[in-house]
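Selected chains from the complex are presented in situ; the others are not included.
Letters A, B, C and D mark the chains in the order given here, with residues in each chain numbered from 1 onward.
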Amino acid sequence: ADLEVTHWWTSGGEAAAVGELAKAFDARTDHHWVDGAIAGSGSTARPIMISRITGGDPMAATQFNHGRQAEELVEAGLMRDLTDIAEAGKWREVINPPSLLDACTVDGKVYCAPLNIHSWQWLWLSHKAYADAGVPVPTNWDEFVAAAPALEAAGIVPMAMGKQGWQQSGAFNVMMISLLPKEIFLQVYGDKDADVAAGADVARIFKAAADARAMASNSNVQDWNQATNLVITGKAGGQIMGDWAQGEFQVAEMTAGEDYTCLPGLGVNRTLQAGGDAFYFPVLKDAETTAAQGELAALLLDPEVQVAFNLKKGSLPVRGDVDLAAANDCMKKGLDILATGDAIPDFNQLVSSDTRVQIEDLFVEFFADASMTPEAAQERFAAIIADAD
Amino acid sequence: MSSERPNGLFRNIPAKVAAIPMIITALVVFMGGSLWTMAYSLTKSKLLPKWKFVGLDQYERLWSTKRWVVSIENLFIYGVCMLIASFVIGFILAALMDQKIRFENTFRTIILYPFALSFIVTGLVWQWILNPEFGIQSIIRGLGFTSFEFDPLYNADIAIYGILIAGLWQGTGLIMVLMLAGLRGIDQEIWKAAKVDGIPTWKTYLFIVIPMMRPVFITTLVLVAASIVKVYDLIVAQTGGGPGISTEMPAKYVYDYMFGGQNLGQGFAASTMMLLAVLVVVIPWAYLEFGGKKRG
Amino acid sequence: MADTAVHPAASSEPRGPKPRKKLSRNNIIIYGTLLVVAFYYLLPLYVMVVTSLKGMPEIRLGNIFSPPVEITFEPWVKAWSQACTGLNCDGLSRGFWNSIRITVPSVIVSIVIASVNGYALANWKFKGADAFFTILIFGAFIPYQVMLYPIVIMLREIGLYGTLWGLVIVHTIFGMPILTLLFRNYFTSLPEELFKAARVDGAGFWRIYFQIMLPMSLPIFVVAMILQVTGIWNDFLFGVVYTKPDLYPMTVQLNNIVNSVQGVKEYNVNMAATLLTGLVPLVIYFVSGKLFVRGIAAGAVKG
Amino acid sequence: MESSISIRDLSLSFGAVKVLRNLNIEIGQGEFLVLLGSSGCGKSTLLNCIAGLLDVTDGQIFIQGKNVTWAEPSDRGIGMVFQSYALYPQMTVEGNLSFGLKNAGMAKDEIKKRVARAAEILQIEPLLKRKPAALSGGQRQRVAIGRALVRDVDVFLFDEPLSNLDAKLRADLRVEIKRLHQRLKNTMIYVTHDQVEALTLADRIAIMKGGNIQQLASPNEIYNKPANKYVADFIGSPSMNFLEGVIDISGAPQFNSDVMSFDISGYEFVDGPTGGPAWFGIRPEHIVTGELLANAPVQFDAEVELVEPMGSDTLVWAKVEGVPMHFRMDGQAEVRSGDQMRIGFDPARANIFNKETELRI
């Protein structure tokens, strides 16, 4: 049968990675992958997918971010229960970290197939920039902040940062995980503890965010890859960005450790968040396509497919038992951390989209408006957390 | 039979039948959709509409959200500027076109063509031209004016005007055509009378012609106002609401919360506020159009 | 004659047409302004064209205004037939026919319905007609995003969700307010006596519409056609929300090409894609621009 | 005589505005009725009601004895000719003529025959293949009449059919319409605000004002015995001279004003001599000069103020004891402003109206 699969992976590497899935699916089953890609990231694609599902004419499978995005669709009975397939594939055993599968589980039933792991907690540094400014390449966040005046004096932007909410709130969360004990993060976002959010620890992070804001004040770009490009060309010292930035350095043919440095956990806490993408399978009426759905779900967790996909995508496989020899330096650092088990659930798994958007809005404002004090921002932050569900 | 006054309902049956699509659209889609939206704005629907009544909570939150307030402010600034600028520019262009110029067709086409392009395109191109790194600013700096500053999209205080530049680029053509049509509809003898009276051309436009074009202005106003309230694509394509929240708009708020934030209730509350605002515009219009004077 | 004596210098005095300087102050102002305006309007087009003809290395050099050193049609080819949307690497060509398949019926249906509406409102006023019309105009202001969900539900209920005809209905609905306004104003401006004469001649609603009104309405149909082709061809949201991938219009590919956030932006391909997508409406504008203005003048605006 | 059209208690309002008030008219078979009145008095509205193009608010309309109050326009047996011609611009003359017949589902031959006959009557045979845009004003008007003609209707309705034409053509077509009526003998209702048309065409004229009928009578009666001052003033060009004063019937009836006073015993009062404040009206052509003064019992000295030569006649505006008066003289008359002359009239030809009610007394 023809299976229509929607996703928002449209850039070169992503498309190639999806291609691996399609290739495997077409080759190993009797079915055919019909591609329904929609560019413009989740915010463009998600309403379309939801409309399709609620409109009663769903696709056979669709990508969502790991987390709570599809929660209600599941509750409304629009998503297919994959529990038997998960059990058959022993997902509970092979998926690492297990929190990924937890995110797919509602009332003990599995509703999605995790595909990959992305982590946010990376600081990317340009060797050229620091050389130009005549200071050594920092090895942790504090050094990074301390080096800022020297860079500025040399006409270099200390920190590159795109002007979009998800980048800014992402950076903030990275600082919270990396500069504080990870419990605080879990208390704030997991338990929605407004007191902690208003507390002194988080206040430090807001100070750090203010530092970041000052350092990034001359970074006149919108998109994250444009910001990365500033680092690559040495126009900026560093950038907080997820592991997908790695791809940009690769395209620019730069070598980790030589031309650039990646510091997981900002060089402080070696803790990674395990988020990523997952596939959901809407309930279909047609038996044949339903069967095909099952085969696709099983296929996604297949070790070979995992390797092929993640190598192209630049992300980490969700199985702890696959061999990623071809991975590069930074990726290996990540794998190491995951292997030591120091991973916490993704932001998207902890908070609802509503809260996420509110937090993004807050940081968009905070980073754009230098007159907004960290205290004021924290106050609003705490209020959002208090209201969050 | 025909001596009895027939039931009004059954007169002109074909006209009523033909109007069914319109009636359905008006009642079911526009009215029904609006009422449905208003009703669900009183719930805490998230991803899917669910009847979990929460009263005015969503509105409370809406009006305490800075982004919404800023969006309203932005819409107001953008709307006022757009209305004034597009009317003024559209009118001036139309007046220029009306001077029996040569190459009128060429100029008109040049001014009108952006209207044929989608906002995705408009946003992208202008984002580019206004980019300080390689757009106009860099060109002028390249010419030696190194202190020249022109980066509307990167300066929160004036970003909204950067949007305006692109919006005007796309929209004034149609307005120009509407105004031109209006100008061409003015009795030529009025012009002659003004000339004999020795009234300079600009004064004739200002004091005589413009007041005579009221009906054209009303039609144009409906068109422009409708496009202003709905402005969304342009923002998304050009700034995505940034820098900061300096170019956020209500329609984008609605969309972001309904689909990005997966908080339908909040999105519906924002929608409802917009619909109410629209009523404030449409009711006076309907009054002007249908009130008082009746046509045979 | 006596007069000759009164005006001895008559022959040397002004005679014939008033001499006009080619470069009068007025003309300088008029044409100067127009040229500046034309520059402003043409600049983006120029940038698009120039960029679309450059190679990527040249674009990285920076100046977006400089003409291409080396003209290449590569980006156009790529945009048309090679750019990828997910796995499908056949560029805009994939959506082109879909766009046509969507645009043609949508334009026809929406114009037919709106013109009949306008005609009914102008000539066959029935009780409540004004109220419905006011609601329609209200509809013109409703942001599309607001209606996205209710319409999903409605289409689902009538079983047209995900079909071409569902999309046609959506375009018809959202085109209806403005088009109905235009048609109503136009038909109102036609002499009422014509309508009366036809009624006395025994023609009914439809016959008057087809045999009397339609043949007189070319200008306004051109206006409506241009507005609708532009709107529907450029539509992205409805096309993608209310249909399936095998029906996605060209703008979806355009969006995919332009909005692929990750990876390097191929500006030249973006521009070529942009131009290619805009080509159909642009051509229609260039071809029927004159009729457009005439149509608007003929009654789109009430004078 | 059997009525062709009978209008009973007809009222029509647009919203709150009463345009027609309780009209009653009986129109005889083959009669030519002209509705005359100034702009906005409701003439077109009445015609549209008869045609069925407007729904009446109250009352009934009968055509050829049938109650057609609620019938469709095309079922009433009427044809209508409009001021703006209202030809279908995209059809040829032939198409225009046959449109109504085709709608009625008539056979092709019959249509052809009828069109040919109408074209012959109106002498537009050579134009049949042309479109209206290629016709002159007069030709268009003829085609418009033809459109009613082919339908072989009982009643023709004309709404100011000539007022878009220039004076000369108007005069010619007026005669044509009159000839047509003589030939066809249909009932015709003709709306105009041109009194010359009304007087020359009508069998009877209905003078309307503010939705009421002021007088419905033959042209001769309307002209010579207007029922009230409005009609008297409205009909006749140049209009009637009016003198304000009081009728004294203490002796022989006498008209007294501030500046003059004369005997009116020759006047035929409607209900015998009646006294009181009154308007004394005399038509310009009933004021005589020169030799004809012999027959004028009332005479004055007048000072000429203004002379309007009109080719065939000359119109003189003069003052009599400070009261303005105008009268007609021969086209060759040699008068100049400032001249003094003697004028006179016969009160038997006058019209006298009560000051208050403005009705003829």
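Going forward, a contact is a pair of C-beta atoms (placed from the backbone, for glycine too) under 8 Å apart; a residue touches a chain by one contact, two chains touch by 3 or more.
Bear in mind the structure is a predicted one, so any value in this text is a computation, not a measurement.
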item: Composition by chain label (entire complex, not just displayed copies); value: A x1, B x1, C x1, D x2
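Everything that follows uses one rule, which is that only the chains that are shown with their structure count from here on.
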item: Any chain that touches subunit D and subunit B; value: C
item: Selected pair, greater C-beta contact count between A-C and C-D; value: A-C
item: Chain located farthest away, centre of subunit D as origin (C-alpha); value: A
item: Inter-centroid spacing, subunit D versus subunit C (mean Cα positions, whole Å); value: 53
item: Euclidean distance of C-alpha centroids - subunit A vs subunit C, Å; value: 41
item: Between subunit B and subunit C, centroid-to-centroid distance (C-alpha), Å; value: 15
item: Residues of subunit C engaged with two or more neighbouring chains; value: 148-149, 255, 258
item: Two or more partner chains touched - positions in subunit B; value: 11, 133, 255, 258, 296
item: Parts of subunit C lying in touch with subunit D, wherever the complex brings them together; value: 191, 193-194, 196-203, 207, 211-212, 215-216
item: Complex contacts: residues of subunit B adjacent to subunit C; value: 8, 11-12, 14-16, 18-19, 21-23, 25-34, 36-37, 49, 92-93, 96, 99, 101, 105, 107-122, 124-126, 128-129, 133-135, 138-139, 142, 169, 173, 177-178, 180-182, 184-186, 215-216, 219-220, 222-223, 225-226, 229-230, 232-233, 250-251, 254-255, 258, 264, 267, 271, 274-275, 278-279, 281-282, 285-286, 289-290, 295-296
item: Of all residues in subunit A, those that touch subunit C in their complex; value: 4, 6-7, 9-15, 18-19, 22, 33-41, 44, 47-48, 51-52, 54-57, 59, 223-225, 244, 247, 251
